[in-house]
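Quick notes on the structure that follows.
Of the protein chains in this complex, all but one are displayed in their positions.
Note that the chains are named A, B and C in the order they appear, and that numbering of residues resets to 1 at the start of each chain.
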């Protein structure tokens, strides 16, 4: 059942040191900046963070990394022109990096939410990112075995929620939110607004409320300026 | 690119003998009755049909089976109170059955569309339906390896399409349509109506047009009466 | 992780439970706000006894959360059916999704409770409910195997004995299995059993009996029992 919290700080207050946290967003779009900055405020340490990137500029995920709270990043594209917070920590040997091809990252998160124990993917076969992993030829094609990425918490930014936690997203800000919401023990979502139950068309729900544990309304959420990079 | 055909018969005319055909629907809901009955009319034989069930009453899939066109059924729940067409053929040894747990059926179809070579599922572990299949313990849980189900054609019933083939569905008639559309070389969809491109909100598209090859409008599609059974 | 409380101390009731009473008993054990899948047949009756303000959300594996009661008359919509293919209604807060998403929801452990019927359940929680294994019977499994292993808790509702008096709670199932070690509770007309899925000492806990004494139950059931 969904709890609507009064502030981002309330929503993330119990995330303990050492937690694994899925953080939504592809670069700035869909990044739950207010939830992440609340996490900076709580002082939680030794986090393992799963995100497509490793922070942009000095807000949100970049601020969390800059504050030294992240022990390990699992992501596909850490190096960006404005990823200086990560770059410094990485070069100083203060942060661990697990690099995962973007589609495998998405599928591993989905697998965790879907109760799949592992899957054979063609992506990465024959490359350094498959080294040490089991490979198999199936029906004439080569595959690599990849395992699920589960987490203790997911921080997600959606657009609209109803009171039972059904979610819709906006445009390409949808990205990792729907799969991350399924893969964490506790899913915390910031939304632009909460509408009454019954006010959302059941056909257009993207994330059913069963996946949502806590909601916080952030009407004027920060989206960092988009800038070029993969 | 999507072709809008003038009739269901035009849409299915080239399906050859021996084809594997995914047919949408869960019992009557979402069953593309007009497309199936066009397939009865073309006389195509030796089909392998993938559906959740094995036909209800004497229309649609039941008619196709009754006409002796189906060599093999891959499904989760053939035996129903009104599956007499299948029952007769099965008891007479005239039709082959591959029984698959419903969730594995869905996930195997999804895997085919998603380029996944195989996946480990907990469903069916330790049961007769896992006999002969590879099993593995991952992270303390037991799993069975399941492989994708690909097809030559998919016959799907959706609710509305736009001119580039984006689809929406209605209520629980959505069921297998969205995944089957991804898993066939050629996907043929019957819809209630086609709206102009641009008239469908991009946020509510369930099946993107990339998965749709042919559309046919069947404004007054038949949905057999729902009756009790799994 | 189980979302339900492990209750209390052993009780004895005076009379066997009818189907309705049994459904009411199961309903009373479903926590407020739970996400629940009710299997076809007897388990469906449980929905009649869920308090309207309980916030319990029903899942139907053909692709819906927020399923309402059966539809009748003008409310029947052939596109809106449950897993038993019976027309149903939609409650406020409902959502629809495709089959792969629906079974991912189940398999991923997101439902709190699944209530199923059974031919047999073993002392370790193995479930047999899909196939009698009789020669000539056309096998059909549907979502049974996914339901059995998917939810945090799987409850079984059944009569304790077959028509010819055999216990359906057994040391090891003789019918083809639906799932291994998946059942956490068994609700029957004469007793409620709590299964230790970790194995424990191989005995089954009896939470309550109805119309039989603990000793009479021990005589009926071929597995070691102990009182809650």
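Just so we're on the same page, a residue touches a chain if its C-beta (ideal position, glycine included) is under 8 Å from a C-beta of that chain, and two chains touch if they have at least 3 such contacts.
Only a predicted model underlies this, so the values are computations on that prediction, with no experimental measurement involved.
Asks: In the intact complex, which of the presented chains make contact with the chain not displayed?
Replies: The omitted chain makes contact with A, B across the full complex.
Asks: Taking the entire complex into account, which one of A:109, A:145, A:189 or A:218 touches the absent chain?
Replies: Selected residue, touching the omitted chain: A:109.
Asks: Spell out the interface residues on chain B facing the chain that's missing from view.
Replies: Listed in rising order, the touching residues are 1, 110, 112-116, 162-164, 166, 182, 197-198, 200, 202-203, 205, 208-211.
Asks: Using the document's contact rule, name the residues of chain A that touch the chain not shown here.
Replies: 26-30, 52, 76-80, 86-87, 90-91, 97, 99-107, 109-110, 121-129, 142, 169-179, 206, 223-230
Note that only the chains that are shown with their structure count from here on.
Asks: Quick one: report the Å distance separating chain B from chain C, using the average Cα coordinate of each chain.
Replies: About 29 Å, centre to centre.
Asks: Where in chain B do residues touch two or more other chains at once?
Replies: Answer for chain B, listing residues that touch two or more other chains: 107, 121-122, 169-171.
Asks: Specify, in ascending order, the residues of chain C that touch 2 or more different other chains.
Replies: In chain C, residues 64, 90, 96-97, 104, 106-107, 150 touch at least two other chains, as defined above.
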